[in-house]
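Reviewing the structure listed below.
Excluded from the complex is one protein chain; the other protein chains are retained at their positions.
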Amino acid sequence: MQNNFERYSCQMALPGFSESAQQKLKDAKVLVIGAGGLGCPVLQYLVASGVGTIGIADGDTVSVSNLHRQILYGPADVGKSKVSVAAEKLRAQNPDVAIQEFGYLIAPDNSIELTDKYDVIVDCTDNFEARYLINDTCVIGKKPLVYAAIYQYEGQLAVWNLPAYGGLYSPNYRDLYPDVNTSQVPNCSVGGVIPTLAGIMGSMQANEVIKYITGTGDLLTGRILIFDAASMQSRVIKIGDVTKTSITQLPQNAALPLISFDEYKQLSSKKQTTLIDVRTLAERDLEDIGGLHIPLDELEEGLPNLNQDNLLVFYCATGKRSGEAVKLLTKHYPNIDARSLAGGLQGM
Amino acid sequence: MQNNFERYSCQMALPGFSESAQQKLKDAKVLVIGAGGLGCPVLQYLVASGVGTIGIADGDTVSVSNLHRQILYGPADVGKSKVSVAAEKLRAQNPDVAIQEFGYLIAPDNSIELTDKYDVIVDCTDNFEARYLINDTCVIGKKPLVYAAIYQYEGQLAVWNLPAYGGLYSPNYRDLYPDVNTSQVPNCSVGGVIPTLAGIMGSMQANEVIKYITGTGDLLTGRILIFDAASMQSRVIKIGDVTKTSITQLPQNAALPLISFDEYKQLSSKKQTTLIDVRTLAERDLEDIGGLHIPLDELEEGLPNLNQDNLLVFYCATGKRSGEAVKLLTKHYPNIDARSLAGGLQGM
Amino acid sequence: MDITLLAFGIAKDIFGASSVTVAVNEASPVSILKEKIELNYPKFKALKSYMVAVNNEYAADDLILSASDEVAIIPPVSGG
Partner (left out) sequence: MDITLLAFGIAKDIFGASSVTVAVNEASPVSILKEKIELNYPKFKALKSYMVAVNNEYAADDLILSASDEVAIIPPVSGG
């Protein structure tokens, strides 16, 4: 077979697919942001199917509690960079794919540059800050965005921001949810997630990416799929043909400075560090990793007397309240180095 | 955390899940038959989620045309046993899972023994002979069977043969399709399959296995899910509460004797072997791997003069017509060793 | 009455379309519809079995059809 496409013969036999569709995949550049529960199957299927260039962006290291749903990683990978581990395994899976590694979190000061060289962006992140930033970056940069999100037994999937008509674009995430108070929504480490949901929704994301690139099938544009893995029911909700939003600048909130437990251990051996638990006393009584104890509500009443030259590492159960603590402190003391323990105690 | 369950904290946080659900997974024994497009994600998610004992049964070796959808394998694995390659990678993914390897095809003379020690059987095979054999084996052996099948953009999923009421069982595959003329249904190498569909349906199979073992959610019992990856629409079709079938013995057809191209090469160096192409002349003009040329329709008109002491290896494009040829020959000459090239030229 | 058949899997290939319309008498059972289908499209007879789903329920041969029914033709699938 020409072009070394023998590997792809079983997809090139599809109606609506062909050698030219395969060539489109080979020529395509896809950026996958987040190499976690959704990112693992997205990456494995995009690599398997022969997408020519795949970028992976993630600042996290592998943790034990990731392993129940993040199928690219095993216990031997714990503590290593997700991007590095994933890239190595994916290169073995298909050496013809150019894998590009970005071992950092997406942030307002890098998101445009990061996405600019890619044809399609895939949002596989696990927090609202990143999701809004990616959404707004794609709207401003006119990039198609394949979105999925999961919680417990339920997943959402959509393709945002495709050209519609008259210079207008199809709906994006802010058409559904203009803004969210993130502290009101539990994440997977609190509410749990069934691992197979990551596989189902991630494979569906990769499916939409392949359909978009090759021009086959009907994309989930102007619609959102809601899938329930408990009942196996799904419904597609119609949003509309064009967006009603007007997004012209990136979210103003600076990205939250996070720190992993491994980084904390490393930095604390080199630098004066103050660890601060912002949970309630009842939570602390059950389990703690040491440090000062200043509950978030006390912090909100009056700023404590902390050494501003130290590295200040805040922690809570999930990273949510410690994030609030960091926001509060940096608002008042812009020059301090305050960080929130990523994922909290449950992410360790 | 007790019992070394830290890895599973994000699923134990699920409503309806708990440490006891995790213990049920650990105690469970699941047999996955077929380590191909569906089998890869099924295995990865069952291993990730902590199912204690997983058997893998598959007689195939990895071929290049598998790689677009069989995400456990890369080009370095081509020619190796799927079961061995999969087992090695899965043990690295979760060393706490006991992986049991069965490097052979399921057949009427081994199916009861193979399935007997397992609590749940997962059908990830790619042909009707195996599917009917597995279905009937599970009905006779009273085993729950999680079924999925894929073709082009479309997948089917169901949970068969659960106890219903009054000693009766829920529907099984033969309630829908009592019998099939296999030569009328193209397989994936002819009609193609989108790789992500394997991921979606395989992840859904693993999802139903986890729900069954842990007793969470509503299983697809007495119902079948039909999913279309082109439109992302799915529908659940109600079948009924109990089976109307009465299955008391395994399919009488002997399993078709298959041979892989690697086995053929090995055996032909040790033994007198006759290779026979049963395709049309037009197909043969495009590409062949040598041997005699006796189109299937000629074979049906009159049996050829072949040396019955030789190993007779029949081939066609996909293995379907060569299978018919083997059936025909062995009916007339029960003592010959006639085999069909598994997957045909497209499976090489 | 005209019954519109939604085609799944290889039924699309056999019909050559994602849906076709077949005429049967009022209050015909599914068995008559199947006879019509197999007459117009002999490949369904060769297939030996295929599922007829009416309003998202498996339809036995004696189910009586009405014009408002949604009828899906779902052949077996073997790939993996």
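Points worth noting:
Lettered A, B and C in written order, each chain numbered from 1.
The rule we apply is simple: a contact is a pair of C-beta atoms (placed from the backbone, for glycine too) under 8 Å apart; a residue touches a chain by one contact, two chains touch by 3 or more.
Everything numeric in this text was worked out from a predicted model, so none of it was measured.
Considering the complete complex, the chain that is not shown touches A. Interface note for the absent chain: among A:141, A:186 or A:257, the touching residue is A:186. Contact with the undisplayed chain is limited, among A:49, A:94, A:127 or A:170, to A:127. Although one chain is not displayed, subunit A still touches it through residues 34, 36-39, 124-128, 131, 148-152, 154-156, 175-182, 184-188, 191, 193, 198, 226, 228, 235-240.
Note that in this section only the chains that are shown with their structure count from here on.
Taken pairwise by the contact criterion, the protein chains link up end to end in a single open path, with no chain closing the loop. Between subunit B and subunit C, the centres computed from C-alpha atoms are 28 Å apart. If you average the Cα atoms of subunit A and of subunit C, the two centres end up 44 Å apart. For subunit A, no residue reaches two or more other chains under the stated contact definition.
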